[in-house]
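Right, I'll just put the structure down here and ask away after.
Note that this complex is displayed minus one protein chain, with the remaining chains in position.
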Amino acid sequence: MQLAQRYGFEVDPHERIDDLSMGERQQLELLRLLAGGAHVLILDEPTTGISAEQKELLFDSMRTLAREEGKTLILVSHKLDEVQELCDYAYVLRKGRHVGGRSLPCPNPELVALMFEQLPPRPARRNTTQTETVLELQAVSVRSTRLELEPVSLQVQAGQVLGLAGLEGSGQELLLRACAGLLPLAAGRLQLNGTSAQLHWDYPTARRHGVAYLAAGRLEEGLVAGLTLTEHMALVNKAHGLLVDWAHSRQQAAEHITTYQVVGQPESYIENLSGGNQQRFLFAMLPKDLTLILMEHPTRGLDIRSTDWIWEQLDARRSTGTAIIFISADLDEVAARSDQIAVFSGGRLVRTVAAAQTDADELGHLIGGAA
Amino acid sequence: MHKKGILFVALVALLLAACGSGGASGEGFTFGMILVGPQNDHGWSQAHYEGGQYVVEHLPGAEMIVFDLLNPADKPEATLEGVVDEMVAQGATLIFTTSDEFEEDTTTVAAKYPDVTFVNISGDDALTGEGPANLSNVMGRMEEMKAIAGCAAALTTQTGQLGYVGPLINHETLRLTASAYLGARHCYETYRGEDPDDLEFTVSWIGFWFNIPGVTSDPTEVTSSFLDTGVDVVLSGIDTTEAINVAGQRAAADHAVWAVPYDYLGACENAPSICLGVPFFNWGPDYLAVATAVAEGRWSQSWLWNGPNWDDLSDLSSTSVGWLNGPGLSAEAAANLADYISKLASGEVAVWAGPINLQDGSAYIAAGAVGSDEQIWYLPQLVEGMQGPSQ
Partner (left out) sequence: MSAKPSFLQRIWPLLPGLAALLITTLLLVVMGTDPIDAYLAMWQGAFGSSARIYSVLAFLVPLLLAASGLLLTFKAGLWNIGIEGQIIMGAIAASWVALRVQLPAGLQIPLELLAAMAGGAVWALLAGVLKTRGGVHEIFGGLALNNLAILFTNYLIAGPWQPPEGGSFRGTQPFGAHALLPLFDNSRLSLLSLALAVLAFAGVALLLTNSHWGLRLKALGQNARSAFLLGVSSQRELLLAMALCGALAGLGGGVRVLSWFDSLRQSISGGIGYLALMVVLLAGFRLVLTPLVAFFFSAVLNGSITLQLRTQLHSALGDILTGVLVLLVLLFGNYTRVQRVVLRAAQAARRRLSDG
């Protein structure tokens, strides 16, 4: 506990591990290593899945460890801002080779150039012109064993991107899953495409109505480890007859591999693909005409190029009228990619803001509860 | 194990001394012995196994092939026919199928091998004429021995409650269980001077001849629940020795309980101090007679329901069934039991003397009459006064 206080960590020693958030688990793990007398700490993507507040705390403690206690810290990350903020020197690895390094801070484009040979241009966002309401929530509340989301009312227009911001476990996940039909509504009504009738809203119904859901854990919720790309294609194809037309599915997989630039073969097992390629393939499997795409952390763990590619795809879908709702822990992403942003804190929708009128800093404050 | 070994040596020595030199020669004579349970169960199957060994001892040159545990729960892949095929292929000319489980299949297989002699234990196909000419039946007339067992229990009980661990319900088990009750009733009244209607006699059927986990009730649990509910003497009617084992454990914890095992001469060994005695089968002499007849080519079909040697219930060279007092029987009870046995032997007392009503109250054997063999063999249900299901 002494150690914990020194770094400002707040971990209840009597809590069960299952009940700790990712950030708290990370703090616990750091304490465990430090108590064991570690001198060199290697952190692999440490900010993935933790809240902004926890990230600040983590960075403070890392600075203390390096500057005051003389420990060596190695950070593995694809988030350039973090690298800039925290590190003294950056080594850049590309395709298994060490391609160079820079003393920090340095301009971001220099690092990106090292990482990608050429800098991928960030696409300009088009403004939505459609006004047709795709999804309307009226006083929807959702309950889980750990949290109850207070009634939420909002609308999403065709072609609009709604970003859900908030600390992990603030209620935005509940809302997203309720929209996907994966959690029952505790109260309120949900209307899709103006359907006034109260539908029995479950996941198969949502799918039938053109709603797609992409979860954060790609191999846990989305792809099936142990199945090849071809088998995935055959699985999502509408079944014609009893037997699978393997040649057709294989050809489809091959086409998608080309179109979506997936590094892999039709015979590759999905778990052997990198995270970015898995995400690309998930996108490849989405049906053509969708009303609404729901996503948790769509670019978590991906490099900049895959991230941009994903948003290109989403933009293309947007232009045909597909609405998008997504959750991200990366506030820059939320600020940059959304039209509207709904900010959650402590099981409550605290404010809905237009993305054009805010930035990551303001969002951070809102998330912290400064409504 | 050691005790068992000594007992076995003693038994063999006794057999050798009793018989001397048999005249017949069994050179090249092979017989098969098919058991429903394990050959070392201290019960039904072991009694048959040792009956077969008795033949090997007394018919010089005779060879026995044993197959045990032939039942669909232990060996779903084995059939009586398959086992008999192999035994015949190995030269067996006589095959004992030692369970009523095998009755029907034995009749079928006997028709397939008319040159081989089959002996089915406890069946009646040779009596009813359903069986082919090469099939005979042998059964020990156990009813009086069971009555003696019941008597020993009634002479010992302090609570007036007896428990009977029964196997499954058929004519044989009904008549044996009822015999035990009738003996107990008689002795409770005659020697204890009690009202026989006060004697509680409860039967609990486990569902098969021995415990098959998941299929039958567990005889260990059945016995325990008897002893937990006031029963202080348990009688076993199943092939194996759980009843005496459990009673022995209770007695070791200073409970006043006793047991009467069944089938096998040495069954008291499992817990001698609380064993009141054992009604046992002694298949050896009957098996030897059949084997000798087959070996000498003078066998003919028969249905044998052989009784005891009333002059000496423990003479292993002559008696087909018997009774052996156990160390747990008090001197006073032993004296009374001896009196009962002598009266049974002389015919002064009959186990199945009327009036006897069936459990549903209907009259079965009239006052003054004694049950015929047919009446006893085909007893349709338990008799009046017994507790427990009749079907």
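By written order: A and B. Residues from 1 in each chain.
The definition used in the following text is that a contact is a pair of C-beta atoms (placed from the backbone, for glycine too) under 8 Å apart; a residue touches a chain by one contact, two chains touch by 3 or more.
Every value quoted in this text rests on a predicted model; they were computed, and no experiment measured them.
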**Asked** Quick one: which of A:M22, A:L154 or A:L227 touches the chain that's been left out?
**Response** A:L227
**Prompt:** Which residue, B:P60, B:G207 or B:G307, contacts the hidden chain when the whole complex is considered?
**Reply:** B:G207
**Message:** List every residue of chain A that touches the chain not included in the displayed model.
**Reply:** 203-204, 207, 213, 215, 219-227, 231-232, 234-236, 239, 242-244, 246, 285
**Prompt:** What residue numbers in chain B mark contact with the hidden partner chain?
**Reply:** 65-69, 71-79, 81-83, 85-87, 90, 100-101, 103-104, 167-171, 207-208, 212, 214-215, 380, 391
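What we mean here is this: only the chains that are shown with their structure count from here on.
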**Complete:** Whole-angstrom distance, CA centroid of chain A to CA centroid of chain B, is 77
